[in-house]
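Incomplete set of chains, arranged as in the complex.
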Amino acid sequence: MLIGKIVGTLVAEQKDPKLVGTKLLVVRQLDVKARETEGYVIAADTVGAGVGEVILYATGSSARQTLATENKPIDATIMAIVDTWEVYGEVMYTSNCSPCDNQLVVR
Amino acid sequence: MLIGKIVGTLVAEQKDPKLVGTKLLVVRQLDVKARETEGYVIAADTVGAGVGEVILYATGSSARQTLATENKPIDATIMAIVDTWEVYGEVMYTSNCSPCDNQLVVR
Amino acid sequence: MLIGKIVGTLVAEQKDPKLVGTKLLVVRQLDVKARETEGYVIAADTVGAGVGEVILYATGSSARQTLATENKPIDATIMAIVDTWEVYGEVMYTSNCSPCDNQLVVR
């Protein structure tokens, strides 16, 4: 899986019938230090994520292993909202820094 | 999924029997700001898309999860025509800017 | 799918039993303007293609969706011989330019 940040939404009226009701989000891939990279993907949301949140997404056939995406023409799925991760004991990101909302940790 | 723009068509008479009747389109990958990249893919159309339209395509086994592509040797499928997407509240692309047709938003 | 040009053949006597009888070809990936790129793949032929021909190939599990490749350890399959494709109305390649044989269109 890769870590991403939800940066936007996408609307498509004319689509495969199986996609009706699927929320499509624009996701920027983050690197291990929580910085945005050039990579992006349009992913199906299955966990109620919103713009600004840092999430985990799965690709390929693994993206169809949720109740909301099975047997659908979807190759990228958001299946977790990230609370925090650390590298060698140093926190790279945390969502729990109230009153800030989903701000990256100052490094 | 990735966002692409249909830039052309491909004809192949001698092919696997399962591909008879499949419309094959040349798709340029777009970046998140709706600019054409160097990447391309030949994709099966399942939504009646045409040259100039901005679409969403799925790859890998997910490309076979539509009625038109199941069990076929197809690894890229157009499964939605994009109306609009935005990033951090800014519209990156909209197809609904009549009288323009599928023109990118001026940024 | 991607467009490729068959540039050679590969021989392997000691192999998985399922591969007996499979013709293995060396394929150079072409870009959208029909130019050879650095990318290559060894693909199973299922349409009687030969050296010099421009073809379409599928990868991953989709490569196993032909009668000749199902359930085999094959991840790239030639499933169509390309006649022509165009981009924004301009012909990028055509095989039908007799007396030339499979020559690229002069651009």
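A, B and C label the chains in the order they appear, each numbered from 1.
Operating definition for what follows: a residue touches a chain if its C-beta (ideal position, glycine included) is under 8 Å from a C-beta of that chain, and two chains touch if they have at least 3 such contacts.
Quick caveat: nothing in here was measured; it's all calculated off a predicted structure.
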item	value
Oligomeric copy total, full assembly; chains in place: 3	5
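Simple rule for what comes next: only the chains that are shown with their structure count from here on.
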item	value
Inter-centroid spacing, subunit C versus subunit B (mean Cα positions, whole Å)	22
Where subunit A and subunit C are represented by their mean Cα positions, the distance between them in whole Å	35
Residue numbers of subunit C (touch at least two other chains)	61
For the subunit B and subunit C complex, residues of the former touching the latter	7-16, 18-19, 24, 26, 28, 38, 40-43, 51, 60-61, 63-64, 71-76
Contacting residues of subunit C [partner subunit B, same complex]	1-3, 31-32, 46-48, 56, 58-63, 65-66, 69, 77, 79-88, 92
